[in-house]
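Taking it in order: structure first as structure tokens, then the write-up.
A single protein chain has been omitted from the complex, and every remaining protein chain is retained in its original position.
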Amino acid sequence: MIFHKHQATVNDILSRYPVKRSAMLPLLNLAQKEEGYVSQAAIREIAGILDLTPPQVFETATFYTMLNLKPIGKFHVQVCRSLMCALVGADPLVDWLRKHLGIGLGQTTEDKMFTLSTVECLGSCGTGPMMQINDDYYERLTEDKVGRILKDLRETGDCSLKSGPFLVPERGEGVVSL
Amino acid sequence: MSNTSTMVTLTIDGIRTEVPEGTLVIEAARQVGIMVPHFCYHPKLEPDANCRMCLVEIEKIPKLQTSCSTRVAEGMVVRSSVPHVESARKSVLELLLGNHPLDCPVCDQGGRCDLQDFSHEYTPTVSRFKELKRVFPKQYLGPVIETQMNRCVSCMRCVRYCDEVMDAQALAAEGRGTITQITHWAGNELECDMCGGCIQICPVGAITSRLSMYDYRPWMLKRTETICSYCGDGCQITVQRKDDQLIEVNSALGAGRNNGDLCVRGYFGYHAAEHPDRVQQPLVRQADGSFAEVTWEEALDRVARQFTRIKATHGSDAIGGLITTRCTNEDLYLFQKFMRVVIGTNQIDSGARYGHINGVRALRRVQGTHRWTIRYEDLAQADAIMLVGTNVNESNPITALHVKQAVKRKGAQLVTLESLLPVRSTVSNITTLSKHHLEVKSGQFSAAILGLVKAVVESNLVQEDVAREAPEFVQTIRTNVAKVSWDAIREQSGLSQTDVETAARTYSQAERAVVLVGREVLRSLGGEGLVTNLMDLQILTGHLRRSGSGLGCLAEGSNDQGAVEMGAVAEYFPGPAGLHDEESQKTLTRTWGQAVPAGAPATLPEVLTRARTGDIKSLFIVGDNPVESLPGDAGVTEALDALEFLVCQDLFLTETAKRAHVVFPACSAMEKDGTFTNTEGHVQSVRQATEPLGESRPDWEMFSALSVLMDHPIEYNEVKEIFKEIRGVIPGYGLLGPASTPPKVDEKTVAQYVTSGFKEDVDQRYTLDASPAAPEGALTLRLVQSLYHSGKYSTRAKGLMEIEGEGRLHVNAREAGRLGIEEGQTVRLANDGGQATVSVKLNDRVPDAVAWFPEHFDEPVRALFSLKVDPHTHVPVWKTAHVTVTKWSSTNRSIEERSRV
Partner (left out) sequence: MDTQKQTTRLLDAVLFREIWKAMKVTFKHMFHRPMTFQYPREKRTIPDAHRGALGLLRYDNGQERCVGCDLCEAACPSRCIKVISEEDKSLPLQRYATEFYIDITKCVFCGYCVEACPVNALAMTKMYEYSTHDKRTLLFDKERLYEIGEQHLEDAKKYLYAHNQEHDDEESRAYRYHFPQPIEKTEASDS
């Protein structure tokens, strides 16, 4: 019963669309925000809300790489692997992270803290190499910097090196100019 | 295509043609004999244009167009075989083959594969792609379907079929890009209608059947077109065999009444006919009670001598006969002829007695025909469809497909009066498509139907003509329904006045409206009266005489309709004609060369009672199995044990056959020729697909042989001669081809009915009878039809048994929570009749306070039910009981066992 306590939000989302089915992505996002990933229970529930079948919700969820279908760690490290970052050294960064965290791409550390994955361009090409951890951007990364970020996150759960968030305006105060 | 639509002229590859407006270019090309290659296009599906294979050049459009999604326009010039179209096709194929494994030699589709054919036609043998191919692990999608996604061309036909045609939405396209694959969802076991449609519609070998995997190559198969024997829909199937081994059953696009669609029983149920338990030799009971295999001569001789003896000493009416409706028309006709001419008795009945007879009697009474006045095509054109107690998706899956098409494609308004909750899941549920779903309390259809009539009468929905022409009829019904209050109706059926009124309004205001009536009405006490009430409803709203409108009773058995028409029921001669119909008596006397017997008829319950009392000394049971199709307290075993001589003719040694003195091995429907009459009234040819197993013979041959041995020869050289005789008795029988028109309502009968005929029992029909209240805390247990089975016969089919191999108690999650039980747990059901231990399955479409149990596996629970017989039509009614449910664990069992010791 993931959506039970968000009944008002769900109703609000449903009221936005003339066709019920259109509310699928906001609901999937809501589920991911709630549990960290989209669980099978959530898929079933969304299907129930939208009068669809679970396979229909599932196929949509698998289409979007931003939706996790498996539980992830507390911090989702998403390194940009697109051209601009690659030119300034995204690959060594990924290798460093792999070695340092002891996990491969798409895997989670044993203490369930970090999940490492690579993503396409995050639109911060001027400040590469960069990565996004949960909703926060970390830019102009160096090995030292990444080491400190990981250490801070592991110990305090927060890091002062972040330069965001840019994607969730309701929490931050608009866009930070560079 | 109707003639009214405007025609459009276009040129395709230099051929000028005229097609109706709105036709797709690919269809127009097909009509002039040009096959445009395609993967994702299918006539049954909406155009998707994702495979890009059907590109054609259309003059004045700068780029190539997909012919599967482009509609024709006046003066269009289409070219499908110019070099740059071909090169476009080539590159599409090359891209598809870039990821397609070249495992054609081991692929079951190899030899009938679209990709293979087009590759041979359009591509060079060498690909420019040197990259590695994607690899998916093989998956089993449930017990009978497997997928090999390496072969998939992502045309999405299966996903679209599952959604658009089946309305099951059980398949998902997981992932994106080249790594898209077809799955159920998140690794869950496939749960769906298992119709096999995805296998049939796959253009490559990505989805295949596990039942025949790697057993054959397509070119080895011999094909026979015949009719499926599992339900009354009468689907045309193509039985494919390699030598004598049954390999596959499918159905071609456009075939029969089903247009190539099949249900799980048709697609995966074909193994029943070759089950090793088949009786293969005539059996005769020995002195010690065991059966001995004998020759046909000996078995037939013994039966003939016994019948002759009993007839001579006790008279003709000491012998009775029962026949199943899985027999062909010819078998049914000859059986009743044998009983009436050679034995000389009218004491015969068939499986139609279990419910279908209720519908036929009501139809004959009100509209004068015994058949539907509508066809499946009318369903597609209907503005409103009303389903009353059908559970149509389970009992008649292909009729359900026609209803789904009407709702989804043509926007028909669906009104459902059903006892099942409109919960959507990956198994399709007809009530989720419903505009007005009226959730009727289990078994309370009489109150619901009464409510509908009341709503029509009281909301001024009665058609003016009717009120003018038959004022007395309308007035009588008005006074009768006024006596019943809406509170009483709500109390009994659980329906509110407003709901019923909206549904009634939708129905009556529709121009063309079809009513389908199913087993929950037909198999209930007073079923004939309920159908008559629905006919009244049609008269009141003026739908009875309107073309494209009408009422249909869904037949469950493959030849229920035929059994009635062949006169294999107690109250009718072939035709069907009443036993006192002089004209029919004359025709039959002339055809049979002998007077028809004058003895009293006996219905199935009467036959059993007379057997128990000793009036009937001998029974001839053909395929029917009363021991297992009636509950324990019906006294069937006592009746059979009291007989002097029992002859059974069956495929298997059923509980009934085990009590017989002589058992004849019969052929299954796949092993004989003949005709079936489907629920719509279409007479369709059954053709022999396989050789009879062992010594088994078609049923009619046995009747014929017995008649010769009893000095009353009725001989035929082949089955067609019987059909010729049937045509002599029923003029024009079997002329109904696919394009024919259904029978019209008989105006005289209707006029007679509305002036005086209705008076006879109108007072009884429009009353609410006090239904026995369920004991406190008791659950209503209902034996229901499962989608995956049909009768007991399908439990011999290995494919169906893999899908559903045992009977489980279906309850919804709320009820389970209330009872404190979970999925898979064992519970004990008990009432006065007995007790049973069964395991639980959660099913959200079961209404509250109700539990379902599939009737095909009713063996353990049969003791809980008791038989009631309809006083008027003698239909046995017994599929509902009230039980208490308690949790049952292994400790309980051990305690009980210990106490027993």
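Order of writing sets the chain letters: A and B. Residues in each chain are counted from 1.
The rule is short, and it goes like this: a contact is a pair of C-beta atoms (placed from the backbone, for glycine too) under 8 Å apart; a residue touches a chain by one contact, two chains touch by 3 or more.
Predicted model, so just to flag it, every value in this text is computed and none were measured.
Undergrad: Looking at the whole complex, which of B:E164, B:E191 or B:D215 touches the chain that is not displayed?
TA: In the full complex, the listed residue that touches the missing chain is B:D215.
Undergrad: One chain isn't shown here. Among B:P62, B:P105 or B:P871, which residue touches it?
TA: Candidates B:P62, B:P105 or B:P871; residue touching the omitted chain: B:P105.
Undergrad: For chain B, which residues touch the unseen chain?
TA: These residues touch the chain not displayed: 101-106, 110, 131-135, 138, 148, 174-175, 178-179, 213-215, 217, 219-220.
What we mean here is this: only the chains that are shown with their structure count from here on.
Undergrad: Chain B touches which residues of chain A in the complex?
TA: Residue positions touching the partner: 40, 43, 47, 51-56, 58-59, 62-63, 69.
Undergrad: So in the complex, which bits of chain B are touching chain A?
TA: Residues of chain B touching chain A: 168-176, 183-186, 188, 424-426, 432.
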